[in-house]
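The other protein chains are all here in position, but one chain of the complex has been omitted.
Take a look at chain A:
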């Protein structure tokens, strides 16, 4: 099991080149679910810089479909407001499918706004956008790398 706490401490100390796993067998896999191109680019680059393999989809329906195709991820960064299927519906569906990946809600809504429904859909964590290294490290510390 990868020790996220140790790696997280190194990243917060400025070591942004820490690799999450040195080989394909242990490499963390993440799914970015966001309809915004700028956020897609930002989240991909944040993950890539941490050595995390990542895949991007543009809405909740595509996130469900990619799991139906058999793919699995350690971490899902789930946006809330998306067309076709939003983050709440997608999270509910994934949990109903038995997906136990760490799902972190990432939205521009503040914690004061009503994100309770998002949490109740099955999130493991929530961070307000924009995402950055400290927030991503905080999320990664909750990932159980078993995929």
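Here, a residue touches a chain if its C-beta (ideal position, glycine included) is under 8 Å from a C-beta of that chain, and two chains touch if they have at least 3 such contacts; residues count from 1.
Note that contacts and distances are computed from a predicted model.
Novice: What is the missing chain called in its UniProt entry, if the choices are "Histidine-containing phosphotransfer protein", "Mitochondrial inner membrane protease ATP23", "Lipoyltransferase 1" or "Queuine tRNA-ribosyltransferase catalytic subunit 1"?
Specialist: Result for the unshown chain: "Histidine-containing phosphotransfer protein".
Novice: Among A:46, A:88 or A:123, which one touches the chain that has been omitted from the display?
Specialist: Touches the omitted chain: A:46.
Novice: To test your reading of the contact rule: which positions on chain A touch the chain that is missing from view?
Specialist: 16, 35-39, 41-42, 45-46, 48-49, 81, 108, 129-130, 132-133
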